[in-house]
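Missing here: one protein chain of the complex. Every other protein chain is in place.
Up next, chain A:
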Amino acid sequence: MTTATRTTDTGRTVGPRARTTGVRLTAAVTGRVLRQLRHDPRTIAMMVVLPSILLGLLYLLWKDLPTLPGQPSTFDRVGLTMLGVFPFVVMFLVTSIAMLRERTTGTLERLLTTPLARLDLLLGYGLAFGLAAAVQAVVTVAVATTFYDLDVAGSLWLVVVIAVVDAVLGVALGLLASAFARSEFQAVQFMPVVVLPQFFLCGLLVPREQMAGWLQAISDVLPLTYAVEALQEVGRSAAGTGTLWRDVGVVAAVALLALALGAATLRRRSG
């Protein structure tokens, strides 16, 4: 009957009843986050429309440049991978700010006194922004294939799936990054720290085979590398290849790992 200096709390005991409670609580968080979004139509509009506009800019940039015979056009190559980069970047930013707000306004401390388990909270966020990312991906893919002549050999639904997994990765890393930010200024600046190195080394600017060995080694452990490779696979071949599913699995696994680490940074007790 003591509250010792450091109380460990692993949350609920695991059992069938506890798990239904967890699903209910996760759904409550997802609903709440989506309701918050609904009150912010400008953010929704930017989430849904902005990637299409940026992609259009890339399309116009490369439209009249010649392509080597037998090679995919630059836009087909880069534009497709952007469909994975946009949701990752946008969801990283949105989530890290949203979570930082929870910390600074005291709602997080309050949530930690309720039956909500820490993982329920993080999964709730992941689900809400994953759904938003799905809408974003469907719109962007539709616009890109209709208006920008984006040529994809594989299934467009696979592109959407990869985009959603990338978004969830962004959410998970955003939740984790918010633990290290004390202000919104800092949170925003985590974006270049987390996103740009992954973008530089993912194989889009320089093919991975041509990188210096140590750069390639870094590239090997960055999740965006696998997201981009998965999209390149869909662009190249009609059937879902083994490489593609392995890549999607890697991205999903890193997202789950980041969520678990994020849960560990949410201490119920603070100083």
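Following the convention adopted for this analysis, contacts are C-beta pairs under 8 Å (C-beta built on N, C-alpha and C of every residue); 3 or more make two chains touch, one makes a residue touch a chain; residues count from 1.
Definition applied: contacts and distances are computed from a predicted model.
The protein name that UniProt records for the chain not on display, among "Gluconate 2-dehydrogenase subunit 3 family protein", "Multisubunit sodium/proton antiporter, MrpG subunit", "ABC transporter ATP-binding protein" or "Spore coat protein", is "ABC transporter ATP-binding protein". Residue A:270 is the one among A:146, A:210 or A:270 that touches the chain missing from this view. The hidden chain makes contact, of the residues A:25, A:228 or A:251, with A:25. Residues touching the missing chain, restricted to chain A, are 1-3, 5-7, 9, 11-13, 21, 24-25, 28, 31-32, 35-36, 39-40, 105-107, 109-116, 268-271 (touch as defined at the top).
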